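With one protein chain withheld, the remaining protein chains of the complex are depicted in position.
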Amino acid sequence: MKEIVVIIGGGIAGLEAASQLLKLGYSPIIVEKSDRLGGHVARWNRLFPDMTPAQDLVSELIASSKDANIFLNTEISFINRLKDSYNIMLSNGISIISKYILYTTGFRLFEAQKKEEYGYGIYNQVITNADLEHWFNTNKDDRISGKDIKSIGFVHCVGSRDEKARNSQCSKVCCITAIKQAIELKEKYPEAEIYCFYMDLRLFGKKFEDFYTKAQRDHGIHFIRGRVSEVSENINGQVIVKAEDTLAGKPLKVTLDLLVLMSGMVCNPDSTKSASMLSLPIDSDGFLKSSDNVFHITSSPRKGIYYAGACTGPKTVPETLAEARSAVLEIHSTITGEAR
Amino acid sequence: MNIFGFRISPSSAINLDNVDKERFRELCRIEPDAVRCMACGSCSATCPAAGFSGMSVRKVLLYLQRGKEEEAFKLMSNCMLCGKCTMVCPRGINTRHLILSICRIYDKEEKK
Partner (left out) sequence: MREIYLSGYNNFVLPFMIGMIFVLSWCVIGAARIILQLTGEDRKKFFLSLINPKIMAKNVRDWFCDCLFHVKLWKRNMLLGYMHSSIAFGWFMLIVIGHIEVFLYTPQRVHQIWYPIFFRYFVAVTDSTMKGSFFFFLMDFFLLVILSGIILAIIKRARSRFFGMRRTTNPSITDLIGLYSLWCIFPLRLLAEGFTADISGGSFLTKSLNMVLHSFLSDQMNMLPTWWAYSIALGVFMCILPFSRYMHIPAEILLIPMRNAGIKVTHARKGYAKLQVYSCPSCGVCIDACPMSTVKANTKDTTVYLNRQIKRYNERRIEEISDKCLLCGKCTAVCPVGVQGDMMRIAQRSVRKYKLAPSYANIDENALLERCNKFVNTSNNTVTSDRNQRVMYFAGCMTSLTPSISKSTAAILQKAGIRFEIMDKDGGICCGRPMFMAGRIAQAKEMIEKNTAIIKASGADTLLLSCPICYKIFKEQYQLEGIEVIHHTEFFDRLIESGKITLNGSDTRYVYHDPCELGRGCGIYEQPRNVVRKAGELVEAEKHGKESICCGGSLGSLTLGFDKRKALTENALANLTIASPDTIVTACPLCRSTFNRYSDIPVKDIAEIVDEATRKKKR
C-alpha cells in the first residue's frame, strides 16, 4: 500500500511537493481551499529575476502533479491526533487518516485598506502590487487603464516592518517586486517618472542587485529613502504623497497619477486555525514555528507534521520550491526509516 | 587677526570622541525605545511643526546621539505635541513622551 501524505494548500509549494512525492511513489492528497491551484503565484504575471511568466511555472507544476488526489473548494474541518497518525476531516465530508501532513498553507497579502493613511479604497489612484499584476495579466483596471499617467509612486513596506500594522517582520520580496513592477510600468509608460519610497532596500537574492542597477541606469527610476506617511488628493484627481527624504533631511512632497502599495506577506489565519487544532506553536510574527530556523526549517515539533514555503515566513518562489523538495525528502527518509 | 579675509569656522564634523554620551544614556533609561528608531522619516513627513521649525523626531534623536544638541533643540522649538508622529511610527515608539522626556533632561543653558 502506498503511503498517503496530506498536503494542505495547493499553491506552488503544495504542487511541487505533490509532484516529488509522486515520483517517489507515494500517494499525495492536496486539499485546496479555493477553486483553483497555484495560489498567489498563479495570479502573478512575471517572476523576477528572469521575468519568467508565472503561468508557465504553475502549468508545469500542475501537469507534474496531476496524478495526485486533489480536492478543490475544500477546507479542513478539524484534525485530531490518533496514536501514530492523524485523522483529517474535510469540509466535503471525507475523512483521511494519514501519518504525514505537509503544511503548505502559504501567506496572505496584507489588506492595504488597513493602512488608512495611504488611502487604498478611498482614492481612485491608489492600487496594490496584486492589483497591478492583475492588470498586467488582464489589462482590466479602471484605476489604470485609459489614464494619462505621467508620474507613478511605489510605497515599499506596506503592512510589513510595521508594528502598527501588527507585522514587525520584513516581507522580504517587496523590494525586488517593486523594482520589477517599476521596470514593467516604465516599459509601458516610458515618459512617466517613477519614484520608489523605501525604508531600506533589501536586495539579497541572486541577480537582485543587477535588477536594481538596471532600474537606476536603464530606466531612470528614482529611489527615495523615506517612508510615505500621508496621502491626500488634489482637485485634478491626482494624489499628493508626503514623505521625508531622509538622505536630504528634508520633507518631500510629490504629485502622482498612480500610487502602488507594496502589500507585504503576512501570516495566513487559516493555517493558524488548523495549527491550533494540533497545538502547533505559532511564532511571534504569526507564522508557523519550525523546529528551528537553521537546520530544521521544514519540520515541526510534532511527529509527522512538516512545513514548506511561506507558511513559516515570507519566502521567494525558488526558496519555496526548494523547501517543498526538502520537506518531501524528509518525509521520504522518515517513511523508509520506519519501514526498515 | 584675520589676514586671509576669511576665518576658519568651527568644524561641523561629528567627532564621536568629544560627544557627551551620559545624557542620552539618561534619556534611554527613561525611554528605552529611543534607540529603536530605524530612521524611516514617517514622523518628519507627517509633523505639522516640520513646516515651521523643521521638527523631526528622527533628526532630534540623531542629533542628540551625535552631540549636536543645540540643533536638536532648534528643531523641537515648534513641536505641538499633537501625537501624529506617535501614530505613524512603524516601531511604535512613544514619541510624545520621548519629547517630553527630552524637555525634562536636556537643558539649553548648561552646554557642554
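Letters are used for the chains, namely A and B, taken in the order the chains are written, and counting of residues starts over at 1 for each.
Heads up, the rule we're going with is that a contact is a pair of C-beta atoms (placed from the backbone, for glycine too) under 8 Å apart; a residue touches a chain by one contact, two chains touch by 3 or more.
This structure is a prediction, so every number in the text was calculated from the model and none was measured.
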Next item on the list: Check the options A:Pro49, A:Gly119 or A:Gly264 and report the residue that touches the missing chain.
Entry: A:Gly119
Check: In the full complex, which residues of chain B touch the absent chain?
Finding: 33, 46, 48, 51-53, 73, 76-84, 86-88, 92, 94, 96-97, 100, 102-109
Next item on the list: Identify the residues of chain A touching the omitted chain, counting contacts across the whole complex.
Entry: 114, 116-117, 119, 122-123, 163-166, 230-233
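What we mean here is this: only the chains that are shown with their structure count from here on.
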Checklist line | chain B partner contacts - residues on chain A that touch it in the complex | finding: 117, 157, 161-165, 199-200, 225-230, 242-246, 249, 251-252
Checklist line | Touching residues on chain B, where the partner in the complex is chain A | finding: 38-46, 50-51, 56, 58-59, 87-92
